[in-house]
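Data first, discussion second: the structure below is written as structure tokens.
One protein chain omitted, others in place.
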Amino acid sequence: MAIIVDQNTRVMVQGITGKQGSFHTRQMLAYGTKVVAGVAPGKGGSKFEDIPVYDTVRAVLQEHQVDASVIFIPAAFAKDAVLEALEAGIGTVVVITEHIPVQDEMEFIAYAQRKKAVLIGPNTFGIVSSGKCKIGIPPNQFFMPGPVGMVSRSGTLTYEIAGNLIAAGFGQSTAVGMGGDRIVGLTFIDVLKLFEADPETKAVVLIGEIGGNAEEEASVYIKEMTKPVVAYIAGKSAPPEKRMGHAGAIIRRGKGTYEGKVKALAEAGALVAEMPSEVPEMIRKLLA
Amino acid sequence: MAIIVDQNTRVMVQGITGKQGSFHTRQMLAYGTKVVAGVAPGKGGSKFEDIPVYDTVRAVLQEHQVDASVIFIPAAFAKDAVLEALEAGIGTVVVITEHIPVQDEMEFIAYAQRKKAVLIGPNTFGIVSSGKCKIGIPPNQFFMPGPVGMVSRSGTLTYEIAGNLIAAGFGQSTAVGMGGDRIVGLTFIDVLKLFEADPETKAVVLIGEIGGNAEEEASVYIKEMTKPVVAYIAGKSAPPEKRMGHAGAIIRRGKGTYEGKVKALAEAGALVAEMPSEVPEMIRKLLA
Amino acid sequence: MRIFEYMGKELFSRFGLRVPKGRVVTTAYEAAWVATEIGSVAIKAQVLSGKRGKGGGIKFADTSAEAKKAARELLGMKIEGHTVEKLLIEEKLHIDREFYLSVTIDGGAKKPVIIASSQGGMDIEEVPENKIVKVHLDVELGIHPFIARNIVRRLGLDVGSRQGKELLNIILAAYKIFQEKDAILVEINPLVFCGEKIIAADAKVIIDSEALFRQKDIPYIEEQTEAEKLAQDLGISYVELEGDIAVMANGAGITMSTLDIIQRYGGAPADFMDVGGGTDMEATAKALEILLAKDPKVIFINIFGGITRCDDVAGAFAKVKKEHGIPVPVVIRLVGTNQEEGRRILREQGIEAYTNMDEAAAKAVELAALVPAGSL
Partner (left out) sequence: MRIFEYMGKELFSRFGLRVPKGRVVTTAYEAAWVATEIGSVAIKAQVLSGKRGKGGGIKFADTSAEAKKAARELLGMKIEGHTVEKLLIEEKLHIDREFYLSVTIDGGAKKPVIIASSQGGMDIEEVPENKIVKVHLDVELGIHPFIARNIVRRLGLDVGSRQGKELLNIILAAYKIFQEKDAILVEINPLVFCGEKIIAADAKVIIDSEALFRQKDIPYIEEQTEAEKLAQDLGISYVELEGDIAVMANGAGITMSTLDIIQRYGGAPADFMDVGGGTDMEATAKALEILLAKDPKVIFINIFGGITRCDDVAGAFAKVKKEHGIPVPVVIRLVGTNQEEGRRILREQGIEAYTNMDEAAAKAVELAALVPAGSL
């Protein structure tokens, strides 16, 4: 088991011939992901690494069954690509693209909700169900099967902690990147619910950061969970009103502070690590 | 029993203080309809015939429970009023207003579908569940309880045939006006399904007219129905490409003809009357 | 409301579509002058008829003299009852391929639909189904490039090619016109592939007449007869037909039905007149005058009073009779609100109203048959 994607997930890559798309398609193939088709308008009929390329999503669906699509399309055109996947009925859409205008994001996230699709991102590293399927850009070497579910707002911090977990002997069931933007599709609470129901997942690592209130909202659900949660929040030292890289990582008008998030999580029963390196030990104790 | 509305339906009137709205509210009250509130922006706090008037739909819903709303708002502002009712969660919205731009109609019909609301009209006489509830503009005297369900694209033709039916001793369970515009919310097929499931309805009278393909689509379902259907289609003598009053009543490029509709209905097993006056006799035979 | 081809093309230009170089003229002299400027031209009668091509409304000219001659022939010509008053003089296009593109409303689906074909230049009804691409739009989602890209692909063009991209933009623009200008039809037929360019060689645009109040930049195009205009000013729905029995009824359905019954009994209705619900005595009287002005053999009034009050209708009849006289037989069917008072008023005018519409219609047909042809 795993959540959202697994060894049977058939993946389509939108923007497969671009610089990012082609590099990461090769990486996904190397990880074992079932990439069945690519989309690149104007390149329909060609092949990329033996994967057939089509002009449109609808053209793909005439020939293939597709469970998930991953978007490597430049920001200015990303909305069109995401809507195209959703309109065609793709159930899971992973939006890697960063720098998408937020009005576009609100538009396609609302449409995804109407179509009852899972939208991961934008500005996410993607999702990995260890040993089964990787959709997105994380380095292949840090994700191995195991009992820990990971959900995160940050890519490299996820790799860092995943690497530490692997070193300590704990693999991951699935790691989900929520994305670093002001608004994102799938949120902590959605993912926590899936982990709670997933038999393979025994504990969850939640990696948050300052800004927004996703961690506070997640805390309400963590209270009800039977599975233990270890949380780490980045940005304790960040000054207010300064955007720390991610569009969403900013303390505005006193909202979205480190302290508020840690308090909510701790009160909900999560163990909160002060440094990434403390996470594996906490997991060890919880799973002992 | 009856369909869509009955003696328990609590009705709100949007545009209750206007010329049409006030006249027909009095008529609805005289019929016994439970009119619980009215909306008229700027007149909130006043009363009309003892019915409290509010500025907005949301203000109504703070004080009342409402099952259905009827729109007597001028065409240019009708879309706003319909969306207001739908957004507030009203389950049945009856749009009496005529001359609404079709782009507006497409917009609120799409929204009604998303909100899973029943939208009757626009440009409809409304709906009557005889002896229980009248929402709209039909004269009160032609609707008495009985076994015949009526669904129609035309108001006066419905009254004409309802009058004939009453004279012949047949009352109506419910009479539904679909509306005379190019596009309408509730259609024949939706209403036929409800009549098929309604124990009080023993036979259905379908009153169509030239233009569009609602009758042809209905025919597909009529084939499956257990209850008999008598149909009458107006416009046999109408020349092509001329709009006969209703925006929807026009034969365009050879489509929407009288002959096509009659053929589809007859093949589906409906009895097709050549003149309105033939309907009661057909019903009598079917219910004998 | 249909608008003229040249207006449609102005609209197209404003939304970024290519149209042929051209000019509207009202005289043969101007036509010659424009032809001098452009060279080989097409001269197109500006009439609101679908049959313009077949009706001889398009001519070609290679010289200024030819253009003048062609313009003379076209100006003043009648096509399906429409008099040609304006001509559009356009560059003659080199045609590589002709496509078809339209955006309209599918009433059954309750949605806009884009219809396209690689076989343009003829009526879309004559194109085989498998050569037509139809795409319904989700109203809340709206138009997006991917939707147009799918159409381009299904038309057999390379979506990465220059023409593919140009067609994509044309589809987006046509939809934008449809939506922003409250159109119920935007049709480009043919859409001409001319070397590297794609040009809208014709423009058929119908604007929703219910939305004219918010389309201030679209001029009102008169397609109605004088009588139809008069009726419209009264808020009455009126269409002139070819027969001799004038009809007035209330409600679109019952009016159509009245015409049907007249025809069934062998009569020929002179019009469709729906006075609707709630038309007052004054307006009803004026409507009657409109009918009388057409010198029918018989007038047939069929009122099933709901909001419309029978006494108002009868009163209107009495008023017109008193003021102008009514020189033709009148058959009236009158039931519904205030019917007793209405019947009393008519009785004073020497008319016994019917209650059954079939009988009344039969009587009207019978009376019309008694009047010899050409006797009026």
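Chains here go by letter, A, B and C, matching the order in which they are written, and residues are numbered from 1 within each.
Everything that follows uses one rule, which is that a residue touches a chain if its C-beta (ideal position, glycine included) is under 8 Å from a C-beta of that chain, and two chains touch if they have at least 3 such contacts.
In this text the structure is predicted, and so the values were computed from the model without any measurement.
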| item | value |
| --- | --- |
| Contact with the hidden chain (one of B:4, B:37 or B:57) | B:57 |
| Per the touch definition above, residue among A:43, A:134, A:153 or A:261 touching the missing chain | A:153 |
| Residue among B:3, B:16, B:83 or B:135 touching the omitted chain | B:83 |
| Sole contact to the chain not displayed, among A:207, A:230, A:270 or A:283 | A:207 |
| Residue among A:10, A:182 or A:227 touching the omitted chain | A:182 |
| Residue ranges of chain A at the interface with the undisplayed chain | 23, 75-76, 99-104, 106-107, 109-111, 114, 137-139, 152-160, 163, 180, 182-185, 207, 209-210, 212-214, 217, 232, 234-239, 241-249, 253-254, 274-277 |
| Residue ranges of chain B at the interface with the undisplayed chain | 41-44, 55-59, 77, 79-81, 83-84, 87, 111, 114 |
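The rule we apply is simple: only the chains that are shown with their structure count from here on.
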| item | value |
| --- | --- |
| Topology of the chain contact graph, where touching chains are joined (line, ring, star, complete, other) | line |
| Between chain A and chain B, centroid-to-centroid distance (C-alpha), Å | 49 |
| Euclidean distance of C-alpha centroids - chain A vs chain C, Å | 55 |
| Whole-Å gap separating chain B and chain C, where each centre is the average of the chain's CA atoms | 27 |
| Residues of chain B touching at least two other chains | 114 |
| Junction residues of chain C - those touching two or more other chains | 138, 140 |
